[in-house]
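Note that one protein chain of the assembly has been removed; the remaining protein chains are unaltered in position.
The chains carry the letters A and B, assigned in the order they are written, with residues numbered from 1 in each.
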Amino acid sequence: MDRGDQVSDSSLVSMKKVEIIIGGEDLHLVEELLTKARVSGFTIVPNVSGKGHHGIHEGHLLFNDMHTLDMLFTVVPEDRVDPILAGLGTLFDRHPGVVFVSDVWVTRKNYFEQYAKFPR
Amino acid sequence: MDRGDQVSDSSLVSMKKVEIIIGGEDLHLVEELLTKARVSGFTIVPNVSGKGHHGIHEGHLLFNDMHTLDMLFTVVPEDRVDPILAGLGTLFDRHPGVVFVSDVWVTRKNYFEQYAKFPR
Partner (left out) sequence: MDRGDQVSDSSLVSMKKVEIIIGGEDLHLVEELLTKARVSGFTIVPNVSGKGHHGIHEGHLLFNDMHTLDMLFTVVPEDRVDPILAGLGTLFDRHPGVVFVSDVWVTRKNYFEQYAKFPR
């Protein structure tokens, strides 16, 4: 992790957190979308509940009460957000889901690792 | 979903995320409060743990170590935040809990759906 210039590992870099809530049966579609968008990793919080709903979809409730859902989030550089949202917009035309974007900061060390090349 | 003016569905609208952590036995009180505040939907992450505590309540630890808690969050327009916080303030006088507010952005499509009228 030698980077020549001695920047502190604890300096923070601005990134975007993208949180997606989707039905469990459609989770793999989001995973495929993120992989295509070259998102290097994400975290899944399984079995969250959608009580009430988060909007409607094609005139129907987006989620039924107590529908079992999964929450997935990833932290990406800002320039990755638009392609992800575009893909999700198309996905959500057929599969109900919601997405929230927010600001987060990561340590410089994590930031560089996000960009590192590595074999799968 | 025809809105006349062709605004891109991927343009982002500023909203507020309200995260609440509360004992499982009091979760229904938060749900009722949000429903009265006309919050159209929320997500529950069940069975989180409160280790240590998040402050004290009436001189006692807010949560015991490893108390089983639920986390609930909703995403609402900014003008809904104050009524929700006022209600929670009253609730938290008797039932320990914490609330965090943060900025999130949603796609315009989600935003309009949040406001849509629909039957329960």
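Keep this in mind: a residue touches a chain if its C-beta (ideal position, glycine included) is under 8 Å from a C-beta of that chain, and two chains touch if they have at least 3 such contacts.
What you see is a predicted model, and the numbers here were worked out from it, not measured in a lab.
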Which one, A:G24, A:P46 or A:P77, makes contact with the chain that was left out?
A:P46
Touch with the missing chain holds, among B:M15, B:V30, B:V45 or B:V75, for B:V45
Positions on subunit B contacted by the hidden chain, ascending:
19, 21, 45, 47-57, 59, 61-63, 69, 71, 82, 85-86, 88-89, 92, 98-103
Against the chain that's been left off, what residues of subunit A make contact? List them.
9-10, 12, 15, 17, 31, 34-35, 39-46, 75, 102-107, 109-110, 113-114, 116, 118
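Just so it is clear, only the chains that are shown with their structure count from here on.
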Hey, how far is the Cα centre of subunit A from the one of subunit B, in Å?
20
